[in-house]
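Dropping a structure here in C-alpha cells format, bear with me for questions.
Every protein chain except one is present and positioned as in the full complex.
In this document, chain identifiers A and B correspond to the written order of the chains, with residue numbering beginning at 1 in each.
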Amino acid sequence: MKGGKGWIPLAAIALSIGILPWLRELTGFPASYLVLLSAVLFWTAQATSWNILSGYSGYFSFGQGAFYGVGVYALAVLVGRHGQSWWLGLLLGGVAGLVLALVIGTIAFRLRSLRGEIFALLTLAIPFILSAIARVTDSIDGGQGIILPVPEYPDFFGPFQQFIFWLSGAVAVLALVIAYGMVETRYGWALFAIHDDEAVAEGLGVPTFRHKMIAIAANGLIAGLSGAVSALQVGFISPEGTFNLRVPLFVIVMSVLGGRLFWAGPAVGALYVVTLQNRLAGGFEGWSLIILGAVLVLLVLFAPEGIMARFVRRPWTIVAVAAGVLAALALYGEWGDPVSWFALALGSAAVVALLPAGTIAGRRTASPSSRLGSALADPGEPETSSPGIGKTLVEAGEVTRRFGGIHALRGVSMRLSEGELVGLVGPNGSGKTTLVNLLSGALRPTSGSITVDGVDIVDMAPHQIVHQGIARTYQIPRPFNSLTVKDNVVVAIMFGREPRGLAASRQAAAEYLALVGLSDLGDVRPGGINLHERQLLEMARAMATRPRILLLDEALAGLNPVEIDNAVAVVRRIHRSGVSIVLVEHLLRVVNQLATRIVVLDQGRLLAEGDPATVMQNPAVVSAYLGSEAHARRD
Amino acid sequence: MKRRMKAGSAAMALALVVFACGDTAADTTTTTAAPAGTTTVAAETTAAPPETTAAPSGEPIVVGSTLSLTGAFGPTGVIHQIAGELFVDRLNEEGGLLGQPVEWDLRDDESVTDNVATLYEQLIGQDGVDLIIGPYATPNILAAMPIAERHGYVMPQHTAVLAPTLTYPCQFPAWSIGFEPNAFIPNQLADAMDSLGGAVETVALVTNQSGSAAFVTFGRPDVEEPAAQTIFPERGYEVVANIPYPPGNTEWDAIAAEVRQADPDLLMVNGLGVDANGLIEAMLALDGYRPPMIFALFPAPGPLLALGSSSGIEVLSVSIFEPNEAILADMEPSVTEIVDEFAERATAAGVPYTVFETQAAASWNAWEILVQGVEGAGSLDHQAICDYLHESGADLTFAGPVEFDESVNNFWDTNLGIKQIQDGDWVMVWPAERAAAELRGPSS
Partner (left out) sequence: MNVLQAGLAGALGGSLFALMALGLSLTWGFLKVINLAHFGLILLGSYLTFELATSTPLGPLNTLLVTIPVLCVLGAAIHLAYERFEVSELSSLLVSYGLLIILVQVVHNIWSADFRRMDASVNPYATRSISLGDLSFPLPTLLAAGFGLVLVVLVGTIINRTYAGRALRAFGQDREIASAFGIDHRLIGVVLAGVAGATAAIAGMLFALRGTITPDAAFEWVGLVFAIVILGGIGNVAGTFYAGLLVGAVSGVVASFWTPSHSPLVVFSMVVLALVFRPEGLFPRRAGRH
C-alpha cells in the first residue's frame, strides 16, 4: 500500500503512451500491437478504478459492469442515436458513471446496517436492472443494439486504432494517477483505514462517508469514461453484450492476480490476463478455458496476495529474468512473434516471482526485555504534580440509552473538567462501555444531552466528535492490521483535531510512539506485537488525534503486573501532558492510584461520585460492587 | 521502494525496445512459417488421394476468421467450423487457391462481441493473414466489419441480418436474407399463409429482443419501416399478441400462458437457438395446448426437429437449403458428396444434428464467394477481388449465380424459403417453385 517513487513508472507509462505512435512510425512497430495494448489499457482503467473502491476501502463491488455500462450507453445513445460528437459522448460517459456512483453511494453508504457483504450484493443487482431498463426503453436501446459510425476525429490522431489507443491510454493514466495519488495522500490512507476497521477509522477522525463517496465516485467516473472509449472501439452496443458478467468478474480477477493492495497491482493483472488470453485465442481449441481457469486457480491458491506482492521482494531478479528471456528469444528470432516472446517473458517473471522467498521483511521482532524497558524507565521526565482542575469540558445531562426494551443507561448526568482523570467504575453490565460509546459518538443517546466545551455533540458523527477533542481506545485493541504500528499512528495524525499531510504526519508519528514507548516497533505490523503493546498502540493512536479528552476503555485488561505498571506510567504521563481522561477500569487498585475523581455506575444509574477515598467507603457502592461480584462468582 | 519502481520502469523501457526491434524479425517469420497457434488445416491434406488435380504448392494462403466455438453462439459456431474445414480440405484436394495450399487460421471469439474486433485486428495486422471470412452472428459480424473496412480486406459473411447497416462495399453476404428482411420474411410468411385459404386469420408475435430477431418484428427502433407487427395487419391478419422477451430467457411458462390466452392461428416465434423449443414445451405443458401453425425464425434445427417430430407439431422455419431428395436430385452429384461428408465429420465431432442445411450452406456460400473472388482477380489484392465480385458476381453451389449490387449493400436476390417439419424431416415447402413438398396447413 505504500507509495514512494511511484511517479517514475507513472511518468514512464504516460510518456510511452504519448510517443509510441511516433516511435511506431520510426521503427515500424506494427499497428496491430496497438490493439493488444489498447486492450491492456482498457482493462487497466477498469481494474484500477474498481480497485480504488474495492481494493483500497475493502467495499467489494460486483457492480463494475454498471459503471462501465452506463458509460458505454451514454456514448452510444449520444453518438449513435443523436449524432453528437465523440468527445461529448466521452464526457457524458464519465458523467453518467459518476452520477450513478454517487447515487449508489448515497443510498448504500447511508445505510446504518450496511456491511461489506450487503454492499457487494447490492452492486451485483444493479447491472441487471440497468440492462433491463436499456432493453425496454426504445429511446435508449429497445433491445436491438446500437450501431456506432466510425467517429470523425482530428487527423492529428492518425489511424483509428491509434486514436483509440491514445484515448484508452489517457483514461488508464488518469486511473493510475488517481490510484497512485491516493496512496500518497490522506484520501488513500482514509480508505486503507476503512478497509481494516471502519468504526475505528471513524473514531480516529476519518470522515468515512465522505471518503467512501470519493472512492466510489472515482470508480464510477473512470469506469464510465473507459466504457465510453470501448463503445467507440467496438462499434456495436447491445444490452446483453454490455451488462454481462465479463467486466465485473475480470476486474476482480485482474486486481486479485496483480495485487489489490498495490496501486499498480490491477494494471499488472490486466497485462497478464490480456496477454494470456491473446495467446490462448488461437490453436488451443478445447483447452483455452481450461488453461485460463487452471492458471487462475493456481495463482489464487499459491499467490493469494498477488503478483506485485511477490515482485517487490526481488524486483531486479525478476526484471533481469524477464529481460533475459525476451532478449534471448529476440536474438534467436526463429520462434514465434514478439507477442509470444513477451508472453513467455511475463510467464517466466511470474514463475520467478512465485518461487518461495525467504522471510518476509517488515516483521522483525525485538527481544521482549528491550521492548518493555523503554516505556518504564524514562529518566528524562520530571516528576511534576498533576495539572490543576480547570473549566468544564464535557457535560452529559440526563443521558438515557435503551437497546430494545433494555435500559443500558437511565438518566445519567456527569461532567468532566480540564485536568481531571475520572475513574469510571461499576460491575459488569452497569453501563460503563455504553457511556464511553455515547461520549465518542459510536452510539446516540435515546434521550439527554452531551456537550463538549459547550458544543452539542449528540447529532455529530464520531469523526466530528474527534474534531471536538474526544478520542477513545477499545477494550480489545483494534489496530489497522495491514498498516505498520507507525502508520497506525500516522492515520490518526492525518485525520485528528489538527489534520496534517502524509509527510508531516510521518515525521510527527515518532513523538506519539515515544510517548507510549513503542519507538522500536514502528515498522512492525500489529500482528507481530503482544496484547500489551497493542493496548499501548491504542493509546498512541488516540493521542495522535490531539484530543482534549481521552476515553480509555479498560486499557489494562488482561495484562500481567509488570505490564500494568508500565501502562499506568503511560496513562499518568498522558494525563500530565494536559489531557483529561475518563478511565474505565475494573482494577480498583489502579483507579485509586490514578483517578482524581471516581464515578460509579450500577444498572445504568449513577450510584455515587466523588474523590476516590470517599466513594470507596460508600456503603451503596460496596454493596453493589461486592454483591454483584459475589453473585457473579456463584453463577 | 525506489528500487522496485525503477525496476518497473526499466522493464517497461526494455519491453518497448524489444517490441520495436522485434518487428523486423517478425515480418520475416510470420510470412515464412505459420503463426504460432494456427489451426492448420492444410496439414491434413498431405494425405489427399493422388488422382486429384495437381497438388497445391508453394506458400500457403492463410484465411483468418473467428467463430463462436464456445459461449452462447457455440451451438451454431461448430456447424460453421465443420463446414469451413470441409470446404478448405476439398479446395486443397482440388489444387488449392491460385495453385497454393490454403490454411484456415480459426480463433474462438467465445461469443463475446468485444473479442471479435480485437481478434480480427490481430489476424490482419499482427499475423498478416492473406484473406478473411466473417464470424457468425449479426453482432459479431458488425464488430468485425469496421476492422475489415479499415484494412481494406474483402469480407464474405454468413449470417448478418441487419442488412441496411452493412454499408462496407467489400462485405459480401452469403446468406442473402434480402435488403429488407424485416419486410421480406413477414411477407413471405403471409404469402404462404394466404395459400392456406383462410385457415389462418390471427397471429401472435413472440420476439427475442436481440438485434436480428427483433428487427424482423419491430424494424429498427429509430426508423419508421415495415416489419412483422405492421405487415400482418396490412395483409389482413389480426395480431392478437405481441410479446418481447430478453435474450437468454429461460422462463417460458408465462409467455405460454399469454399465447394460449390469445389463441392465435399462427404463432411467429422470432427467436434464436432453442427459444422456440422452450416456448413450445411450455405450451404443451398447458394441457397440451398448441397453436395450429407455428413459425420459428432462427431456431437450432436439430432440437426443434426432435421436438416437432415427437409431438407431431409441423413447425415452419426459414431456410436457404435443405438436403431433401427432391432438391438433391436437381443438383450436381458433388452436393450429395458434401452433404454426406459433412454428416460424417459432424458425427465424428460429436455434434448431435448432422444435417448439412441452412447454416452450413451459408458457410459454403461465403467460402465460395471468397475463392471465386480470388480466382477471378487472379491475385490476393483485395481491391481487385472486391472489384471482380462487384463486376462478375459469383456462381454458388447452393444458390446459383448471384450478383452483388452496392446500392443494396451487396444483398443479392434472396433464395430464402420456408421449410416445415414433415414426417420427421425438415422439408422445403415455400416458395412453390423451389419446394420439395407441399405446405401442410393446420390439421383439424
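Basically, a contact is a pair of C-beta atoms (placed from the backbone, for glycine too) under 8 Å apart; a residue touches a chain by one contact, two chains touch by 3 or more.
For clarity, every value in this text was computed on a predicted model and none was experimentally measured.
Participant: By the document's own contact criterion, which visible chains does the hidden chain reach in the full complex?
Facilitator: Within the full complex, the chain not displayed touches A, B.
Participant: With the missing chain put back, one of B:277, B:324, B:363 or B:420 would touch it. Which one?
Facilitator: The one listed residue touching the chain not shown is B:277.
Participant: Using the definition of touch stated at the top, determine which of B:83, B:155, B:307 or B:394 touches the missing chain.
Facilitator: Hidden-chain contact among the options goes to B:307.
Participant: Quick one: which of A:88, A:102 or A:289 touches the chain that's been left out?
Facilitator: A:289
Participant: May I ask you to list the residues on chain B that touch the chain which is not drawn?
Facilitator: With respect to the unshown chain, the touching residues of chain B are 69-72, 74-75, 77-79, 111, 209, 243-246, 248-251, 253-258, 261, 273-274, 277-278, 281-282, 284-288, 300, 302-303, 306-307, 310-311, 349-353.
Participant: In the whole complex, what residues of chain A lie against the chain that is missing from view?
Facilitator: 60, 107, 111, 113-115, 117-118, 121-122, 124-126, 128-129, 131-133, 135-136, 143, 245, 249, 252-253, 256, 286-290, 292-297, 300-301, 304
Quick note on the criterion: only the chains that are shown with their structure count from here on.
Participant: Chain A to chain B: how many Å between their CA centres?
Facilitator: That gives a centre separation of 50 Å.
Participant: What residues on chain B touch chain A, complex-wise?
Facilitator: Against chain A, chain B makes touches at 1-16, 18-26, 29-30, 35-39, 69-70, 105-108, 112-115, 117-119, 121-122, 124-127, 139, 142-143, 146, 150, 162, 165, 209-211, 214-215, 218, 220-222, 244, 246-248.
Participant: Which residues of chain A touch chain B once you look at their complex with the stated criterion?
Facilitator: The contact residues of chain A facing chain B are 2-6, 8-9, 12-13, 16, 20, 23-24, 27-33, 35-36, 39, 81, 132, 135, 138, 141-145, 147, 150, 159-161, 230, 233-236, 238-241, 246, 264, 278-279, 281-285, 288-289, 311-312, 315-316, 318-319, 322-323, 326-327, 330, 333-342, 345.
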